[in-house]
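Questions regarding the structure given below will be posed in turn.
Complex shown without one protein chain; remaining protein chains in place.
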Amino acid sequence: MTFEPRIVGFLCNWCSYAGADLAGVSRISYPTSIRIIRLMCSGRVDPVFVLEILAKGADGVMVMGCHPGDCHYVDGNLQTERKIKMLKKLIARTGLEPERLRLEWVSASEGGRFAELVNEFTNQIKALGPSPLSGEKPDPVILENILAAKSAAEDFRLRVLVGREKELIEKGNVYGDKTTQEEFNKTMDEAIQAEYVRNKIYFVVRKEPQSVKELSKHLDLDPQMVLRHIVVLRRRGMVTVGRVEGTTPLYTALEVGR
Amino acid sequence: MEHAEEEVLRIGVFICHCGINIGGVVNVPEVVKYAMTLPNVVYAEDNLYTCSSDGLSKIKEGIGKYNLNRVIVASCTPRTHEPLFRATCEEAGVNKYLFEMANIREHCSWAHMHEPDKATEKAKDIVRMAVAKVRLLKPQDEPEIEVTPSALVIGGGISGMTSALCLADQEFKVYLVEKEPELGGMLRHLYKLFPTMLNASEGLSKIVEGVKQNKNIEVWPSTVVKQVKGFIGNFDVSVQRENRETANFQVGTIIVATGADIFEPVGMYGYKKYDNVITQFKLEQLLKDNQLKKPERVVMIQCTGAREEKGRTYCSRICCMEALKNAMLVRELYPETDVYILFRDLQTYGREYEEWRRMAQDKGVKFVKYNLEKLPEVIAGHDGKLTIDVYHALLGEQVQIESDLVVLSTPLVQREDAKELSQTLKVPLGPDGFFFEAHVKLRPIDFATDGIYVCGTAHSPKDTAESVSQALGVASRASIPMAVKRLRTEAITAMVDESLCSGCGTCVKICPYGAIEKDEKGVARVTAVVCKGCGICGASCPEKAISMSHFTDEQVVAQALAALGRTVA
Amino acid sequence: MAYEPKIVAFLCNWCSYAGADLAGTSRICYPPNVRAIRVMCSGRVDPAFVITAFETGADGVLVTGCHPGDCHYVSGNLKAEKRMENVKKLLGLLGLKPERLRLEWISTSEGEKFAEVVADFTEQLRKMEPNPLRAEVNPRAPENTKDVISKAVKKTNVQYCLDCGKCSSSCPISKLNDAYSPRRTVEKILLGFENRVLSGTDFWTCLTCFTCTERCPSDVKFPEFVRACRRLASKEIMEELCAHRGIPMALSRIMTNPNIKQERMGWLPNGTEISPKNDLLYFVGCLPYFDVAFEDFNLNLLKIPQSVVKVLNKVGIKPAMLRNEKCCGHDLLWTGDLENFEKLAKMNVADFKKTGAARIVTACPECYRTLKKDYAERLDNFDFEVLHFSEFLSELVDKGQIEFEGKLERKVVYQDPCRLGRHMGVYEPPRKVIGSIPGVQMVEMDRNRENAVCCGVNAWLSCNKYSKEVQIDRLMEAKATGADLLVTACPKCQIHWKCVTSEKLPVNPEEVTMEMRDLSVLVAEAMHLT
Partner (left out) sequence: METSRSVMVIGGGIAGMQASLDLASRGLKVYLVEKTPSIGGRMAQLDKTFPTMDCSICILAPKMIECFRHPNLTILTYSELQEVSGSAGNFTVKILKKPRFVDEEKCTGCGVCAQHCPVEVPNEFDMGIGVRKAIYVPFPQAVPLKYTIDEEHCLKCGLCQKICQAEAVDLNQKPEVVHLNVGAIVVATGFELFDAQRRSEYGYGKYKNVLISLEFERLLSASGPTGGHLLRLSDGRIPKRIAFIQCVGSRSLKGGVSFCSNACCMYATKEAILIREHEPECEVYIFYNELKVFGKGFQDFITGAQTHWGVKYIRALPGEVAEDSKTGDLTLWYEDTIENMTKSIKVDIVMLCPALVPRATNKEVGGILGLELDENGFFKPKDFLFAPVDTNVPGVFICGYCQGPKDISESVVQASAAAARAAEVIALSSSKGAH
């Protein structure tokens, strides 16, 4: 049978949801693939939602908000944009196609546009095929990666960076010096990479204790980097030395209340 | 919260045919059957029109008969019908926040009318999603807060006084704070007011009297606002008099009517270099005090320091009329005196002012258009005269005008102390330096922060009539909360889990409404009244310490997973 | 009583002048009344020279040239002959004995003949009374330029100019001629640069077609402003720009002379009836003169008054008419000669009164505007209802008093004359009349009614390459409608268009040549009255 994508759409109450209503009112048909969730503002979309849903096998996720400037909540939609930007980078690392996540602006008068977008996105997903995480036997590797990404997204560091982006770039930090978009992106990318890997390490060693060597093979990462991450994880109280085999310490995960 | 856990969920689902709008596409009975299979659904039925009066009574019946404590209506868009059904639930004793709508018309039957089967499947999913959410919903109440029925008006000019009088007439107490020792503001310095040419002093004295007489208005001259704490309904204001003595008021609302200053064009067109180069404002005073000696030729230069490429890019709105007015006054006073107006675009807008241009033309005032690219030059001529060398854009040639009085029309600019006030009140200033309203079109005199309003030239340059309109406007806006006395706070608000909050302040920065501040413990505290419930803070909180009532993470995710066919039971 | 006539003689250089010389060298005596002017060829003698000679008081004009065949310039003398015939006709119309103008062939060897001709001509003139036409020169009261202008500015709303340029971009001329812009003219006036304007060509370039007036948002009546200021503007430039050496204006000036007794009713067809007194007076206008002046165009313009009278008779009206009707003065008024205009107006009105008429009908839009508006404004005793013939006809159509015979299978396009349309707002009556003719299919040019385009010249001024472009453009527009007949209600339109099409054309003549007809003639035809 043909593949019917499952798409979850987060729509803001004021523009996009109204736009979807208008599509219906104007009897503009589009694929049945999308399931709409109404939020007051697209800014409410927590990166964690998206990763959670992808982990549970959604074939695609659409986030829709008011056009820049139209936001009912001043600039909530710009916050959304930053989050999605970060998310896509994060997802890209997990082996899942970042194209499965999409952000669009749809105004209350753009019923036609809404339909077109759903149609377009559905086709795009069809082309990608079913999510490797959907169905009975989700791909274990990608699943693990996504869960790592998810806990990275729950983590303080990435969230605070996203939350402060506007301020850092426009107003400047506590010392009043501004960051350029380039500088910021650089920091952001590093943070994403680091946090993702760390959480990955955490998930790996949670299954069974591992040595730096093994880890560096598993993650195909320079042992030195691995060690550096482990140091951080230890400081965070997420990882500790399980046992020592000969001279090689094997690290294991600590249960952390999350 | 706890009791919600204990109680047994009893969900009722009411599915609407909407005539044939839904029923014609979606197999409603099948959806009803399906709904019954969902966890905690104890009752489901279909109606022809759920929103019709008899459909509504069916809901009430259902609630009573099956003592439902959660209700779902699957029909059209909540954006129009949710309030109706919520009200129905309340009438039947179910908290309105325990109601959820499933939009199976706009988002389903209408959009997929050619695929009835898929539409039916989608309808089931939508209902399932609603069930998933409604199971996690908690009853909410909308706590009310008291509003102090008094207002603080900052600025004793025509705007401030007009607002004050209008509020006072509605029996609200008004504290009118004026920086200067005297009431009256800008009008005290003006001669005649366009378009009626009334003497400013005449118009002003009536109003000042009115204010002084009014028992509900407390005038505080020579006073400035020092500190403002609190939020709409309950502001704590402390003011300070010249003589350092301070005072505190409790007010429900605050009106900013601080007016504007006139730009001093030092170094432009020989201002302050030649003493026969003066500002339009100065000319008005000379006319007022009958001090103007007969000039042979007057040249007025518009847009001096306004509509610049950089800096003051804005148009000051009133200067053209000011110039026309004074030009005519001069011609009336000294008919032999030539008057030239050097302009860029004549802002003779609205009902009267085009007619004003014609009046000036009738009176023989001469107009010369110049361009930003080729500004006029003022050159010293012999015996104290000045030569204005201007490129006449409409003739395409350089024209020299000898004049013994050059008058510069300069824009209104924000006052120096406005920045301080904007910080005290936590309300923004715009790029042009004037106070920045919540929305240019639909909330032109509100601030994004509830309970604080702006009017008059503090908002942007405008004439007397326009200032009065705005002043009356804010009087209406401010009287709303004070008239209803109590404010229902939005139930959909952010909630901070203090145990998780690290006080990083991200939410404080991110909230568009300044609804979050750090309390003495250094953790975030949400002012429910001010919160609009967008949830941006929740989605951004680094510690995930903030959650949104009625749109909690669990609820949203549950809905999403239900969409994927993975019911979280 | 005996008087000494003054004779102006034009002598051609090659024959007659030499002849006159010979008379002298051979000591042949002849009267001293002649004043000789040497021209290279008798063909050089412009009718205007002759008219001017008479206007300024010559009792006789003698034009002499080589004998036919001897002309140094092949056929110049024959042209002269034809021209002088025309001038004689004009003099006849003005009630002046044609013999006062004499054309003689005198060769180099005919010294005696020259003397005889002069002697004989002098004798002949002595028998007549002195030239009655001598127009009085009007010493114009000195005026304060600034006052005239500021009055005009107020009267015509010039001060309200918005500098929007609608006038210039509506003006048929400034679209072609960048040097000319009503807006800039106004702007200069308002800034006090009037001398620059008065010494330039601006005021003489305006067609006074009222298109700008029609469209100006500030209701600036530019043509009327121009009219008010023309009396101040440079006459030299005007004369340069004036077509036909100013004959028409000269004729009008001559008519201000109370002594003249015109003979202008010759065209009246037999069988038609007019009456000395009637409620309706038909004001013909200068058509009899134009018919002569523009004979070469063979428009036979006299068909117009003939048709009018026939139609009037047909509906049982014997109109009053003026045997000594004077020019309405339109062209004088629009070139700033107020004094002579007012003289003509007064004389005409005096004559109108004699007929006991209450209504005046005319087929000429210029006369129509001048009587209805300018007479009414300037004379306190003007109490007549003035109608353009088209209005009169449409009344008849309404009353069903017109019987058309058979069908007139023509596709007709109508040109709105400026003075009838934009000046006076008469757009529909002509259309109604044309539309009511059985068989006629009426089409419109894209630019019609208030947007119609002028025929290109007014008051014989500034007839130049620009006006020609305007005319050709307009004729092409008319042709493009697919109509086979171009109807207008103004004789001048026909004259100016005919003039342009009779010259060398920049376009294929096919695209512009059209059969033209005056409304009155068309109606007469349709009523089978011609």
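The chains carry the letters A, B and C, assigned in the order they are written, with residues numbered from 1 in each.
Criterion: a contact is a pair of C-beta atoms (placed from the backbone, for glycine too) under 8 Å apart; a residue touches a chain by one contact, two chains touch by 3 or more.
Keep in mind it's a predicted model, so treat the numbers as computed, not measured.
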item	value
Displayed partners of the chain not shown (whole complex)	A, B, C
Contact residue for the chain not shown (choose from B:N103, B:T223, B:Q414 or B:Q470)	B:Q470
Contact with the hidden chain (one of B:Y49, B:Y274 or B:Y334)	B:Y49
Listed residues B:C18, B:V94, B:A491 or B:A563, member touching the removed chain	B:C18
Residue among B:M101, B:L152 or B:I207 that touches the chain left out of view	B:I207
On subunit C, residues whose C-beta touches the chain left out of the figure	157, 160, 162-171, 174-175, 178, 181, 183-184, 211-212, 214-219, 446-447, 449-451
Subunit A residues touching the omitted chain (full complex)	14-15, 18, 22, 25-26, 66-67, 69-70, 72, 107-113
On subunit B, residues whose C-beta touches the chain left out of the figure	18-21, 48-49, 51-53, 79-80, 83, 162, 166, 169-171, 193, 195-196, 198, 203, 206-207, 307, 313-315, 317, 345-355, 358, 371, 393-396, 430-432, 434, 439-445, 459-460, 464-466, 468-477, 479-480, 483-484
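Convention: only the chains that are shown with their structure count from here on.
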item	value
Whole-Å separation of chain centres (CA-atom averages), subunit B against subunit C	71
Residues of subunit A engaged with two or more neighbouring chains	none
Subunit B residues within the subunit C interface of the complex	358, 361-362, 364, 366-369, 392, 394-395, 399
Subunit C - residues contacting subunit B, complex	159-160, 163, 183-184, 187-188, 190-191
Residues of subunit B that touch subunit A when the two form their complex	77-79, 103, 105-115, 118-119, 121-122, 125-126, 129, 448, 492, 502, 504, 506-507, 509-510, 512, 532-536, 538-544, 548, 551, 553, 556-557, 559-561, 563-566
